[in-house]
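All protein chains but one are shown in place.
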Amino acid sequence: MIYPARYENLSQVRDFVAELAKQAGFVDKVIYRVILAVDEAFTNIIDHAYGGEGLGDIECTCQITEEGLTVRLRDQGNRFDPTLVPEPEIKKSLHEVSPRGVGLFLMRQIMDEVSYEFTDKGNELTMVKRFD
Amino acid sequence: MIYPARYENLSQVRDFVAELAKQAGFVDKVIYRVILAVDEAFTNIIDHAYGGEGLGDIECTCQITEEGLTVRLRDQGNRFDPTLVPEPEIKKSLHEVSPRGVGLFLMRQIMDEVSYEFTDKGNELTMVKRFD
Amino acid sequence: MDVVTTDYKRCSVIRTSGRIDSFNSPYLEQAFQQKAEEGRYRLVFDLSDVDFISSRGWWVLIETQKLCKRYNRGELVLVGISDEIRDSLRLVGLQKYFKMYDSVTDAVGSF
Partner (left out) sequence: MDVVTTDYKRCSVIRTSGRIDSFNSPYLEQAFQQKAEEGRYRLVFDLSDVDFISSRGWWVLIETQKLCKRYNRGELVLVGISDEIRDSLRLVGLQKYFKMYDSVTDAVGSF
């Protein structure tokens, strides 16, 4: 599925992935987590790879394997070095906390594999949720 | 039906009369009013005719006629003169109001006929609710 | 008669079900008096599951209202009153002594 990189398409992407996660046999709680990870990833591409809405497309593919569910998001935006992204600090006081910077952390918390590949053809994010 | 003159029997009396009012074809709102009148009458007999609980019996009979529903309550307690009972004043301030003394008023408001007969065999209250 | 009370920051909700008549209204009276003894005079009486009240029950509500409103310290408000009960309160002009709300939330939110 190819979607214009716009927030309004988030719900379609989530529905698409939820449907496949359901087919794969995941329980509701896990499905919720997976679509949350996908939502965060899709939003990140709009915000950071493209730097705004409507500046490109995002392709989403899902694959049910023996191992679990693989979700891939492809874009033609900016690259980045995921290893340089710091983990969000779990701070004590409300005043200091910000849910900014939790997207990547959530994706890694939820999915069993989160890997980025940057090639001439574009950027590819692969996320795998394994059957337990 | 004969009931000991106790408050605990009120719900049975109401159920009995409600059942007959239903059979007579009255709508829920009217049935509610009728059992409220019966509840007040039964309570009055305990409180005023017998002067307390457990001091006698109360007989309740219902009759569905062409005219409507007739409910009779018979007791062996004290007599009284219903014409001497004043209407409760609809007072203005909360401080002055008391729902005491509304029993007979309610019975008369709700039923189309409320009459007392005092004979050697006892006291008989007849209340008629007419079909409209 | 089960009477359940829930204390909130600014009011208490009193809830019961079934019928309120000469037989069981003393239990209800007790529950209201208990709240008064605790200094709680902002009361919500939830009648959503009450299907009958005789004048003896109203008397409890009227006396509680007097107690609550004294010294401007509170008020008893009603919630979920059925059409039939409302109708019978109107027959004797007692409905005007109570604010009535559609939901417990609305009533609690009024305090």
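As written, the chain order gives the labels A, B and C, with residue 1 at the start of each chain.
Operating definition for what follows: contacts are C-beta pairs under 8 Å (C-beta built on N, C-alpha and C of every residue); 3 or more make two chains touch, one makes a residue touch a chain.
Fair warning: this is a prediction, and the values are worked out from it, not measured in the lab.
Visitor: Which chains here would be touched by the one that got left out?
Guide: Over the full assembly, the chain not pictured touches A, C.
Visitor: Just name the one of A:Q23, A:T65, A:N78 or A:S98 that touches the chain not displayed here.
Guide: A:S98
Visitor: Looking at A:D28, A:E67 or A:E113, which residue reaches the missing chain?
Guide: The missing chain is touched by A:D28.
Visitor: Kindly note down the residues of chain C that lie in touch with the hidden chain.
Guide: On the side of chain C, residues 6, 8-11, 13, 103-106, 108-111 touch the unshown chain.
Visitor: Take the complete complex as the reference. Which residues in chain A touch the chain that isn't displayed?
Guide: On the chain A side, contact with the omitted chain comes from 7-8, 10-11, 14, 28-29, 32-33, 35-36, 39-40, 43, 46, 88, 90, 94-95, 97-100, 102-103, 105-106, 109-110.
Assume only the chains that are shown with their structure count from here on.
Visitor: Taking touching chains as linked, do they make an open path (line), a single closed cycle (ring), a hub with spokes (star), an all-linked set (complete), or other?
Guide: other
Visitor: Which two chains have the most contacts between them?
Guide: Ranked by C-beta contact count, first place goes to B-C.
Visitor: Relative to the centroid of every protein C-alpha atom displayed, which chain's own C-alpha centroid is closest?
Guide: Smallest centre-to-centre distance to the global C-alpha mean: chain C.
Visitor: If you average the CA coordinates per chain, which chain's centre is most distant from that of chain A?
Guide: Checked the centroid distances; the maximum from chain A is B.
Visitor: Measuring from the mean C-alpha position of chain A to the mean C-alpha position of chain C, what distance in angstrom results?
Guide: One centre to the other, that is 54 Å.
Visitor: What parts of chain A, by residue number, touch at least two of the other chains?
Guide: Touching at least two other chains: none.
Visitor: Residue numbers in chain C touching 2 or more other chains?
Guide: There are none in chain C.
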